[in-house]
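For this depiction, one protein chain was excluded, whereas all remaining protein chains were kept in their positions.
So that you can tell them apart, the chains are marked A and B in the order they are listed, and the count of residues begins at 1 in each.
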Amino acid sequence: MIGMRRRLVMAAVASAALLGVAGLSWLATAAHAQSQVPPPYAGVKNPFPWDNPAARDAGKRVYQQSCTGCHGAAGSALPAADFSQAGFHQRLETEPDYFFWVVSEGRPAQGMPAFRSSLSEPQRWQVLTYLWSLSSPAAPGAETPHPGDVFIALTAPQEGTAGQPIVLKAVLRGKDGQPIVGAAVDFAARLYFFTDGSIPMGEAVTDETGVAALTYTPRFSGDVLMAARYETVESTVRVNVAEAEQPFYHPEAGIQLPALGKEVFIGPESARTLGPLGFAPGVSFRLPGGALSWLLIVAAAVALVWATYFRVLYQVLRIPIGSQMGDTDTRLVPAIALAVVIIVGAFLVLKLLTGSYSHFNLGH
Amino acid sequence: MRDRDGARRIGRREFIKWSLGAAGLAILSTPFLSLANRAKADASSPAASARQAAAKPARTIRDWTMVVDLKKCDGCVTIDSAPQCTQACINGHFVPKGQQWIQVYDVELPGGGKSFLPTPCYQCENAPCVNVCPVAATYHNEDGIVLIDHKRCIGCRMCMAACPYHRRFFNWGEPEVPPEAALVEYNPLYPVPAIRGTVIKCMFCAHLLRDGKLPYCVSGCPMKALYMGDLNEDIGTNGAEVVQLSRFLDENDAFRWKENLGTQPRVWYLPGHGQSFNRSADDPRKLQAPVWSWGGDGFDYQIDPLTWQKEPR
Partner (left out) sequence: MRARTESASQRLERVALNPLARTGTGYRLFVLVLLAVLGWGAYAFVTQLRWGLVSTGMRDQVIWGLYLVNFVFFIGISHAGTLVSAILRVTQAGWRTPVTRMAEMITVVAISVGALMPIIDLGRPDRVWHIVVFGRFQSPLLWDILSITSYLTGSLIYLYLPLIPDIALMRDRLGRDASVIKRRVYTLLAVGWRNTPEQRHRLEKAIGIMAVTIIPIAVSVHTVVSYVFSMTLRPGWDSTVFGIYFVIGAIFSGIASIIIVMVLFRKIFHLEAYITERHVRNLGYLLLVALLLYLYLTVGEYLTTGYKLQVEDKHLLELLLTGANAPWFWLFVIAGMVIPAFLVIVRRGPVIPRMVVAAVLVNVAMWVKRFVIVIPSLQVPLMPFDFGTYRPSWVEWSITAGAFAGFILIFAILAKLIPLISIWEVAEDEQRREPAPLAEAGERSGLRPEEVEALVETALRERRRGQGVR
């Protein structure tokens, strides 16, 4: 018969052992999980606070672009990785490095791609921040700040030149004047091209001082209204963009021979000098392609042929012995023929060099 | 020099000197003649006069291009009319009957069904028509548009043989145009009235573009499927919205027709078959023929040898 005392001791030891085993196993699991995360991911922490709204919003954008395909809009599409499950946010808080590793390196066996190349580090943390909000009961929804709550101011140079970068800075301030950090600001250019329209220039995220800076190189020119927009607030600045000295677009047709100078190329040619009021190009003395123009070769060939005719007819001119036969000058016919050959030959060579040629790269 | 008979003969050297001198003089004097010619031309060219005209900088030089969004082009079958682009062009230019300077073709899609292809002149950068013209009657202007000078064209039709897109038309007989066409002063940018015996085609409505307006086809399209763009400023519009051309082309898988021929056309197509207006690819409705409101036979006649009268072909 075991005494009461002995029974109590045995129960205490058994429960302690059980607790110990449970604790150990729990520790082991945790340690096991932790030991799964390889460097450099082991031990990394979220740079953003888990309830940071800006990071959450940025992360929401990334999630909607890259993750909803498999995980669904609410993060609950895959039962094995249900982000909307209660308690998920605690796992994020405890093992941020593990989840960061999964997002970065993926899980090829389960079909999760690696995002370390397509998403930057901040972006991946922002996504995790958003995932935290999906399960956390305390996480508020993405609030749309009322116009009165947020103030935005855009600064931009008043003059610019097409082809030269312009720096646009948008400052975001909250209701109480504190900077709004990590917010994505859209920049657009409003201009007139046969009709009023808007060209998106890009997006920038506000830094710690609440300033979002975008460097944009415009191709368009003219009076443009640059606008910076965040949610529902926007700020505009009028910028006059001057035309560039050189055009940006160069129509190409032909094969350039760079070593021999800009003018020399093999290819088609089109109008260089239009006639008055835009009529067809006129006649001018010009050697397309410079000194190595194909025209000179053709002109030389034509000149050679007609010089041969000249020589032949000159031989004929020398045939008559004495110029007269009776009262007819027997050198008349060859003399006329020679004159015709000279005139026609010289004319053809002349036309070759002074034709209405054309060059397609008008003005460019 | 005197020959054996004592008669005066031109010596060989003298003769050669004389003839070379004459020819040389002729050749050398041409630059001076043509410099005078060119000075005259320069003074009245549009760029020069614009520079002289005002203190503001010279006219913007553009590189026109057109983009056709085939997702929006339904051949105007959903509105039960002839293609409005063609119709607007015909009305605006008094196009001779039978010619469609912008023509809508139907193209077979790989999975069966049809899509429509509005085809203006592509104003190719490496234009075969410009390359072969014997009198430089067809040429590029600074904005990249291929123009025809109908006072220069001799009607040899070599350019029509060279064009791989069948975008050039010939005025075989006297073009029948309404009386108001006679009031227009001819200009290569706006070839009205059409001149008999010359080649004619779409000029991207250069006269409208010069005045800051969109071409007839672009503004006439009710689906807003045609975009006019400037490759230099990377910008385009269909009259309702403005787009950034490079992104617009990239994001929509733009292509050009017969790209491998190397003509470098300036018209891009965004693939589609009118789905923006709920036209399915195998919609059986066909294109309707445009109307030339002033009537006429076009060039669909021949001449009787004995009576010299028009007869149907």
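Just so we're on the same page, contacts are C-beta pairs under 8 Å (C-beta built on N, C-alpha and C of every residue); 3 or more make two chains touch, one makes a residue touch a chain.
Computed from a predicted model, the values in this text were never measured in an experiment.
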Selected residue (touches chain absent from view) among A:M4, A:A80, A:I255 or A:I319: A:I319
Residue touching the undisplayed chain, where the options are A:V37, A:V283 or A:A346: A:V283
Where the missing chain touches chain A, by residue: 268-269, 280, 282-283, 295, 298, 302, 305-306, 308-309, 311-313, 315-316, 318-323, 325-326, 328, 330-334, 337, 341, 344, 348, 351-352, 355-358
Interface with the unshown chain - residue positions in chain B: 98-99, 103, 105-108, 117, 119, 128, 131-137, 152-158, 160-166, 169-174, 196-199, 261, 299, 301-303, 305, 308
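Note that only the chains that are shown with their structure count from here on.
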Sites on chain B touched by chain A in the complex: 3, 5, 7, 9, 12, 15, 19, 22-23, 26-27, 30-31, 34-35, 37-38, 40-42, 44-47, 57, 60-61, 63, 125-127, 130-131, 135-142, 144, 147, 149, 151-152, 187-189, 212-214, 228, 230-237, 239-244, 264
Of all residues in chain A, those that touch chain B in their complex: 162, 191, 193-200, 219-221, 243, 247-249, 251-254, 267-271, 273-285, 310, 314, 321-324, 338, 342, 345-346, 349-350, 353-358, 360, 362-363
